[in-house]
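With one protein chain held back, the other chains of the complex are shown just where they sit.
Up next, subunit A:
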Amino acid sequence: MNLVYLRLEILRIIRSPQFALFTIVVPVGMFLLFGGLFGDETGPGGLKASVTTMINMAAYGAMSGALFTGTRVATDRTDGWQRQLRLTPMRGPGYLAVKIASAMAMALPVVVIVYLTGALRGVQLDLAQWLLTAVALWLGALPFAVLGLLLGLFGKGDTVGAMTGALMLPLGVFGGLWMPLAFMPEWMSDVAHFTPTYWLGRLGTVALGPGGGLGPAVGVLAAWLVLPALVVLRRFRLDQGKVA
């Protein structure tokens, strides 16, 4: 991977902070709101609501941080930057790798900031739990980075942002990130088991005990990673042939 390019991609994100602002402010705000309202109650699985809310909001933030890579891919295409890159030795896979890495680089600080907020608001976990859940959530964002690429390859520059936002809401709701599945009608919680967001949340709680095994979460998320990745690889090649 071209690390110079990765560094510049991250600089681009920092220099146009509207996405970073959105992806950080929303989950932190929601954590403060929900955590403040229900924080002391104990939810299913014996976890305090403040812990699950923190993990769910960190999951939501990691997802949006990763997904928004798509808007940058789309503008790269419509603005002609991809055409410019075709005049260099850089190839499609190298480009995609940098985009995914920059998406992951976006997801990490979101998790960290939500966790810092949690710590400040009195969430208590032992050190291993803090680290393991954070790493799990961060790695679990990988499928969303690929989904972001997928959106970016199909949509136009200005529409991908809206598409991403429109996708995040149902993913968050059906994934049980906004409210526990126990409060949902049965059909909704059935749907939830197919969403990557639900399993991302589960992945986040594995290290805390009641999350169930690691297997199903990793399996479903891997499926959400591989299938879009296949489409991206295929589509990106086609896209290159079509330019010019």
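In this section, a contact is a pair of C-beta atoms (placed from the backbone, for glycine too) under 8 Å apart; a residue touches a chain by one contact, two chains touch by 3 or more; residues count from 1.
Just so we're on the same page, contacts and distances are computed from a predicted model.
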- Query: UniProt names the one chain left off this complex as which of "Phosphonate-transporting ATPase", "ABC transporter ATP-binding protein", "Pyruvate synthase subunit beta" or "Cysteine desulfurase"?
  - Reply: "ABC transporter ATP-binding protein"
- Which of A:42, A:84 or A:159 touches the missing chain? It is A:84
- Query: Which one touches the absent chain: A:2, A:129 or A:189?
  - Reply: A:2
- Message: What does the interface between subunit A and the hidden chain look like in terms of residue numbers?
- Response: 2, 4-5, 8, 11-12, 15-16, 79-81, 83-84, 86-90, 243-244
